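Yeah, one chain of the complex is gone here, protein chain that is, but the others are all in their spots.
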Amino acid sequence: MTTLNLGDIFSYQLIHATLRSSAPIVMAVVAAIISKHANVFNLAIEGIMLFAALISITVSAATGSWVLALLAAVAAGMLISLLIGLAHLKLSANILILGFSINAIAQGGTRLMMQEFFGTVGSYAPKEMAPFPRLNIAALDGHPVLSSIFSGYSLMEILSFVCILLLWVVLYKTKTGLRLRSVGLNETAARTAGVNTYRVKLGAIVVSGIFAAMAGAHLSMGYTNMFAEGMTSGRGFMANAAMNFGGGNPLNALLGCLVFGLSESLGARLQSYGFPNQFVLMMPYIVTVVILTFSMAGQQRTQRKEKLRELKKHREDLSGAPR
Amino acid sequence: MPKLPKVRGESLGTILSVVLAFAVGGLMILLMGYDPVEAYVELFKGAFVGKFSIGTTLEKFSPILLTGIGYAVCVQTKYFNLGMEGCLYMGAVAAAGIGLIPGLPAVVHIPLGLLGGILAGTVWGAIPGALRVKYNVNEACSTIMFNYTATLLTSFMVFNVWREVTAVSRTPIIEKSAQFTKILKPSRASTAIFLLVFVVAVMVWLVYKTNFGFKLRATGHNMFFSNYVGFDAKKTVFLTVCISGAIGGLAGAMETMGVFYCVWDNFSMGTAFDGMLASLIAKNDIRKLPFTAFVLAALRAGAQGLERVTNVPKALVTTLVPMIIILISVDGIRDLLGSLFQKKAPQEAQEGVQG
Partner (left out) sequence: MIAMEDRTADRPEDTVVRMVGINKSFPYVQAVTNGFFELRKGEIHSLIGENGAGKSTLMKILYGLYQPDSGEIFIRGEKMDKYTTGRAIRQGVGMVHQEFMLVNELTVAENIILGSETTKALGFLDLAKARTMIRKYIDTYHLDVQPEKIVNNIAVGEMQRVEIIKALYRGAEILILDEPTAVLTPQETQNLFRVLRSMREDGKTIVFISHKLGEVMEISDRITVMRGGKYMTTVNKADTSPAQLSRLMVGRDVMLDTRRVPAKPGEKVLEVKDLFVLGRRALSTIKRISFDVRAGEILGIAGVEGNGQSELAEAIAGLLEVQEGSIQIDGTEVSNQSPRAVRDAGLAHVPEDRNQRGLCKEFTVYENLSAVRTDDRTLTKWYWRDEKKIARYGDGVIAKYDIRPAEGKALAGSFSGGNAQKIVVAREVEMNKKLLVVAQPTRGVDVGAIESIRGILNDVKSSGHAVLLISADLDEILALSDRICVLREGRISGEFDGNNVDIEKLGMLMTGGDEGAKAAESAG
């Protein structure tokens, strides 16, 4: 094991690597947040991502167009989540069973499709596929640092960060966001106020599916240029974790995703120093738990402080109040 | 008015759901270009016909049932323990390590191995449990993180620590003294199966006949009530999580000491999730779990047989099984089908109001 050169590990290229690693989770977290605000625990994000990854690369290889590939993936995501939504809302299906089953169907189904349609096992990397375009800012080509940080990103990577910021705006500043949040916070109150809670929930599930699909498409057409079995590696669950970390607030969740991305990139670098790769791969998962714990503990501490503050106020009132 | 007796339409609906599920499955097989009748026949044979088949079914039955029980018992306290897979792995690794100790008589070695597995599983389950009890960390997330970590840790042990270089990377075969004897050869089932009876009996007794079980169920039904009546909800949840981790660890140890005699990378292909599915279908009732777990195990064993004998790919079956599960377990479908032949059950009473 060669000696650790912190300078090499924490170089400016880490920023680019972190953003690249975070992007798929950011897109998935948008899906998770939308779902969470409708009070639906969308476990199927993982499965939808996997399906979308395979479908988009397939369509891309068949047509040579990433646009069609994206559309196909989104359509698939919408269809699957529509089924989930109807099953859950109309047929009272248990959302956990639905979520896990969809994930399992995705695992098996993608493997099946690869076997039956492409005759491959394990991974599928058609040369004819057209990946998402990479956006280079020509003006920055001269500066190594700036161009590393700001240039050379795949379309979806940029889009995912844009989407999460947009999500924040929609959630807190628009009518749709208000209704969505009200349904998740107090469904009865929302219903009596005239909000069609069924439609809102179904809509949230379907839109969540769209973003999950986009995240999946990015995996096979931006993050890498192939499809590998199980390539989502729990990113859907990490998205849920980041969403919990944020308490439903997109900005906090974004932070969580960046932490994931950072730990993944750092891990990759550490690997070149001879760290066993299993521990490197473990880092994002462990980091998630640590962050979750700290954020919950922090919430508890704030609640304590609130109580103490209220107590003080009452004591002050009392000392001046008449009996 | 005491509660109304269960409506008969529910059973009818369940049966019809199963029929529908298999019909849909058959249709899909047909669409993929295979013969559904042949497929189902081989599926059945692969699960039940011949010593190898029955043995495989039993072999798969064990971990599915145990992890299912682990999940069921936690979910009854509203703790969604998705981490049984991790406990399974840690238990297996612990047993694999203990199994390598030379010079111990079987009478000592076997219990030691099982104990090691139980301890490992308990610890692995207790950590997210403690985080949840103390800091209210969402266990649905943390346990999944622990699963991935456990799988990676196992992989590390297999490749870097106890490696035995063979065609498939695995840990060395454990000592004979730590092995359970095989039954129903050439399947991988072993005498470890008999432990299942004991575990199920103990768990059913624990949950339904003891004070602890009473507190467990009370905490799950109504936290406010449990608190008010004097039960320590946090302690109850934590103990339950530990017990469930122990069972998961035991399942892992049994896999190592009874089925594989070693641990190899990713040896469990989502077994714990099958366990969880079995539990969900059984509505988390431990008494019904053996049935659902058995059916799931049979499906898996049958799938293996199917792949061996026909050219229906296993992936098709692994895709179909969850589909079948959805169709069977969705209450709405069951109710819909049940009501087709049944007079509608009495209208649910509107909430009475003081007015």
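In this document, chain identifiers A and B correspond to the written order of the chains, with residue numbering beginning at 1 in each.
The rule we apply is simple: a residue touches a chain if its C-beta (ideal position, glycine included) is under 8 Å from a C-beta of that chain, and two chains touch if they have at least 3 such contacts.
The structure displayed is predicted, hence computed values, not measured ones.
**Student:** Which of these, A:178, A:255 or A:286, touches the one chain of the complex that we don't see?
**Tutor:** The missing chain is touched by A:178.
**Student:** For a quick check of understanding: of A:65, A:123 or A:186, which residue touches the chain that isn't displayed?
**Tutor:** Of the candidates A:65, A:123 or A:186, A:186 is in touch with the missing chain.
**Student:** Among B:209, B:287 or B:308, which one is in touch with the chain left out?
**Tutor:** B:209
**Student:** Mind pulling the chain A residues that touch the left-out chain?
**Tutor:** 173-176, 178-179, 181-182, 185-186, 188-190, 192-195, 307, 310-311, 314-315, 317-318, 321, 323
**Student:** Touching the absent chain: which residues on chain B qualify?
**Tutor:** 1-3, 209-212, 214-215, 217-218, 221-222, 224-232, 349-355
As a working rule, only the chains that are shown with their structure count from here on.
**Student:** For chain A and chain B, what's the span in angstrom between their mean Cα positions?
**Tutor:** Each chain's C-alpha centroid was found; their separation is 28 Å.
**Student:** Contact residues on chain B for chain A in the complex?
**Tutor:** Per the touch definition, chain B meets chain A at residues 32, 80, 128, 131, 135-138, 140-142, 144-146, 148-149, 152-153, 155-156, 159-160, 270, 273, 276-277, 280-281, 313, 315-323, 325-326, 329-333, 336.
**Student:** Mind listing the chain A positions that touch chain B in their complex?
**Tutor:** For this pair, the touching residues of chain A are 41, 87, 90-94, 96-98, 100-102, 104-105, 107-109, 111-112, 115-116, 233-234, 237, 240-241, 244, 276, 278-279, 281-282, 285-286, 288-289, 292-293, 296-297, 300.
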